[in-house]
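First the structure, in the form of structure tokens, and then the observations on it.
Every protein chain of the complex appears in place save one, which is left out.
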Amino acid sequence: MIIVMSSKATDEDVQRLVDALESRGYGHHISRGVERTLIGAIGTPDGEKRSVSQQLMRLANVERVVPILRPYKLVSREYQEETSIVYIGDAPFGRGHFGVIAGPCAVESEQQTLEAARAVKAAGATCLRGGAFKPRSSPYAFQGLGEEALKILAAARDETGLPIVTEARDTSHIELVAEYADAIQIGARNMQNYDLLLNVGRTGKPVVLKRGLSATVEEWLQAAEYIASEGNLNVILCERGIRTFETITRFTLDLAGMAAAKRETHLPIIVDPSHSTGHHSLVAPMTLAGMAAGADGVVIEVHPHPDRALCDSAQQLTTRNFARLMDRVRKLASALDVQLGESAHKE
Amino acid sequence: MIIVMSSKATDEDVQRLVDALESRGYGHHISRGVERTLIGAIGTPDGEKRSVSQQLMRLANVERVVPILRPYKLVSREYQEETSIVYIGDAPFGRGHFGVIAGPCAVESEQQTLEAARAVKAAGATCLRGGAFKPRSSPYAFQGLGEEALKILAAARDETGLPIVTEARDTSHIELVAEYADAIQIGARNMQNYDLLLNVGRTGKPVVLKRGLSATVEEWLQAAEYIASEGNLNVILCERGIRTFETITRFTLDLAGMAAAKRETHLPIIVDPSHSTGHHSLVAPMTLAGMAAGADGVVIEVHPHPDRALCDSAQQLTTRNFARLMDRVRKLASALDVQLGESAHKE
Amino acid sequence: MIIVMSSKATDEDVQRLVDALESRGYGHHISRGVERTLIGAIGTPDGEKRSVSQQLMRLANVERVVPILRPYKLVSREYQEETSIVYIGDAPFGRGHFGVIAGPCAVESEQQTLEAARAVKAAGATCLRGGAFKPRSSPYAFQGLGEEALKILAAARDETGLPIVTEARDTSHIELVAEYADAIQIGARNMQNYDLLLNVGRTGKPVVLKRGLSATVEEWLQAAEYIASEGNLNVILCERGIRTFETITRFTLDLAGMAAAKRETHLPIIVDPSHSTGHHSLVAPMTLAGMAAGADGVVIEVHPHPDRALCDSAQQLTTRNFARLMDRVRKLASALDVQLGESAHKE
Partner (left out) sequence: MIIVMSSKATDEDVQRLVDALESRGYGHHISRGVERTLIGAIGTPDGEKRSVSQQLMRLANVERVVPILRPYKLVSREYQEETSIVYIGDAPFGRGHFGVIAGPCAVESEQQTLEAARAVKAAGATCLRGGAFKPRSSPYAFQGLGEEALKILAAARDETGLPIVTEARDTSHIELVAEYADAIQIGARNMQNYDLLLNVGRTGKPVVLKRGLSATVEEWLQAAEYIASEGNLNVILCERGIRTFETITRFTLDLAGMAAAKRETHLPIIVDPSHSTGHHSLVAPMTLAGMAAGADGVVIEVHPHPDRALCDSAQQLTTRNFARLMDRVRKLASALDVQLGESAHKE
């Protein structure tokens, strides 16, 4: 880090700072300019840099402390330059492989889920999604069927062969969800639920980590680092819209943030056009836009009868519209030289 | 709710909507204007209005569905008009009582915590705070001392008589935290961790519910409703800054949002000038501003040696500056006709 | 509009509201529910609805006033259902025509501009851009060459045949800019500079209206309505990123907002991947993403020597990278069934 001292800093102020650095095991490097004195702190990366930088800011005439290194390691491209391929079951995501996770917002019944599963499989999806534990803003709203939903998803996997992705909302669900699911989703509102992150990390299962609605890309990668720090690098990041002042869409899908994140991390990143926009008519343009922006996959909500859906009815595609969208996805994949639904065995 | 149909809606479209309302148990009321047809849905408040409104939006030529009722009940002023007094130990918050929760960001050692506790007690604080389980954005940062910290806090309570407030970060901590603490804090990043909310609700303990960094006032009150729905109305809301584009402060303290929230809810609301600004020099002005805006209390980070603090060093006050601030708080309380640290027994 | 009265509204309160509506020439329609009384105001669209709605909010026990009609007319799809084609010179934008405006951020010299113009023409751009009057956040930064720049742009048009687009920053520039340019650009910081909007409206020239950095889609369309209200419907909207908490990109390109806006307005909308991201490496993915999301064109900054550019060096493409991008644009246009650079005469 670099410490910027104000124009009023005396020699004593500088010395006090140098002492503070030395007592914490840092070397230093002083550069006196006309208007500012800069001190570079050298060495000792010990994971507590943020604390130290805040401590240094307390010293007299310290104007600013500028961090130089990124606050994450294992998930960065410095650690691994090439984009990772992460598999959910045998469905690949990343390094030219575009995955399509589709299915209902919530598992409501066996019939509804099987109907959705068959349709998305037929249309070309590579994974099935469905909520068993639903985070809802009102305590009086439908909260999901829990374990029953997990069993229904497993039955759908048995029939269609699609690997399944579902959310764990609390540490107490993880064991159960891990037993059934091929990948565990962490929802946007839980992106900084650190106990949950560590615990899904420990399962070793693939994790789909949604970006928090007010998380910076840096914080998102730090959340992934939590999972990675438990030895689990099977993480797929999912951009699902950030909260902004604009309300014509539910959230603001940050495709440029996604593209910028891909420069920083080797993990694959997918896009959620359903939750981010909140409206079915925007799912197709945002799916295609996500592909063109370089996403490694997409997660799309599909319901056999959206007008009777128990949650997020407005954003779910009919199975027919999903099939139409997949035709356009295939056409675009070819123009973009991306492999769609390519089996892992072909690697 | 009111359903707005577009200018292109045919009689059949209107009839289809009316059928959809009837099949869900709603009465209706049609108002045909020159440019739009409006249909009012009457009756049947069943907690699933949001699902229904989304389902209706799927119908042809439905332009918009406007909700009329608020999505929370027990915490609203319609349910209870007068502001509640909530007690942490014997320290009152609300209805003219201004509470001051002070103490270190994290419990680091017995000595540090006792020193802080004695100082904030002497200066006039009414509760002691201190983190045992710290949510940190990096997995490599100090995460808190856990149960050891809780024991230190209890010792500080024994010595000073100050009731203690500390955070539960995960459902697995609640039982332990509830055993030691006088009030359980839910952090901003957990405001929509619904399992955590329900479980702290069940303890019956007072809860300090921080506003999520990207939560609207409405969502904040819905989160409080989760706790209330378990029969626990001992909830103190805490405004701690929202995330905006401005970075000169860590977050943007939303005092007007706090004042607006007080019109909606009977629950007391306090303000956190430490986390919201991220800088000790802004704690005093924001404490006084919060009081003047009508807050029912404040939570301030105080550390005997902020320059050695293991977390959030930059925002913690020295015990000396806290004492000075309390002098100004007392002067302002008198000008605002607010009672500071008034004992519960005087009610 | 609909007026929602609180549960405490008395018959007198309702009568007072009805009187207020009648005195302003509105009819009304009362719907009494169990928890709320709703009053629909009928008729009299007189352009002052917002004032009236605010006046009504002053009355006792009025909880909310819900507007029903959109606050813009001429630019809406209700006024004209089919997407407009707007021509800059003979370059079409909209209804399947994708236009490419390219050129340097600022006109710095004749040589630099001609070099850029030749290169973008060769690569397939349909219009040339270049700043003559630059809005800069620092008063000490390069502000553009003014009329000299306009002359250079005209010379570049003479040589290449490309129509030219340049910004008018103040009402005092309009006449001059209109004399030289084929389309006048209104910058993001001026989107709500209403005098400027009315005055460019009066020129009858095509206008490229950038979205304000904190403007909602609704406000953007209202700004376009200002231009349209002067009889000028030759407006191309330009999404150039909104300000959010995320700083990894300069602004957040709101492609979903663009797609949502296209449902509301018949005006063509283009995308600016250069200013929105602030980084050249993100220009290609965001150009392709914008196309896939349904944009009617794109504006890209290209400089023969970006490392010597006097403004926004970081975001400008080299002419070589622009040519490569255009190859991908052509490939994508074909997959998306969009016509690139199709001459107006073929209509």
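To keep things simple, chains are lettered A, B and C as they appear, and every chain counts its residues starting from 1.
Basically, a contact is a pair of C-beta atoms (placed from the backbone, for glycine too) under 8 Å apart; a residue touches a chain by one contact, two chains touch by 3 or more.
Just so we're clear, the structure is a prediction, and the values are computed from it rather than from any experiment.
Trainee: Can you list the shown chains that the omitted chain is in contact with?
Mentor: A, B, C
Trainee: Touch as defined at the start, partner being the missing chain; which of B:A60, B:L114 or B:A259 qualifies?
Mentor: B:A259
Trainee: Since one chain has been left out of the picture, which residues of subunit C touch it in the full complex?
Mentor: 20, 47-48, 50-51, 54-55, 57-59, 71-72, 135-143, 169-172, 189-190, 192-198, 212-214, 219, 222-223, 225-226, 229, 243, 280, 306-314
Trainee: In the full complex, which residues of subunit A touch the absent chain?
Mentor: So the residues of subunit A touching the missing chain come out as 2, 4, 7, 29, 31, 33-36, 38, 40, 42-43, 45, 66, 68-69, 78, 243-245, 247.
Trainee: Using the document's contact rule, name the residues of subunit B that touch the chain not shown here.
Mentor: Where subunit B meets the chain not shown: residues 214, 216-218, 241-242, 244-249, 252-257, 259-261, 263, 273, 276-277, 279, 281-282, 285-286, 288-294, 331-332, 334-336.
One rule holds for everything that comes next: only the chains that are shown with their structure count from here on.
Trainee: Let me check something: if the centre of a chain is the mean of its CA atoms, which chain is farthest from subunit C?
Mentor: In terms of C-alpha centroids, the chain at the greatest distance from subunit C is B.
Trainee: Where subunit A and subunit C touch, do the two copies share over half of their residue numbers, giving same, or under half, giving different?
Mentor: Homomeric contact, same residues on both sides for the most part.
Trainee: Centroid from C-alpha atoms only, then distance subunit A to subunit B, rounded to Å. What do you get?
Mentor: Roughly 26 Å, centre to centre.
Trainee: Taking each chain's centre as its mean C-alpha position, how far apart are subunit B and subunit C in Å?
Mentor: Taking the average C-alpha coordinate of subunit B and of subunit C, the gap between them is 39 Å.
Trainee: Give me the residue numbers in subunit A that touch at least two other chains, ranges are fine.
Mentor: If we look for residues of subunit A contacting two or more partner chains, we find 214.
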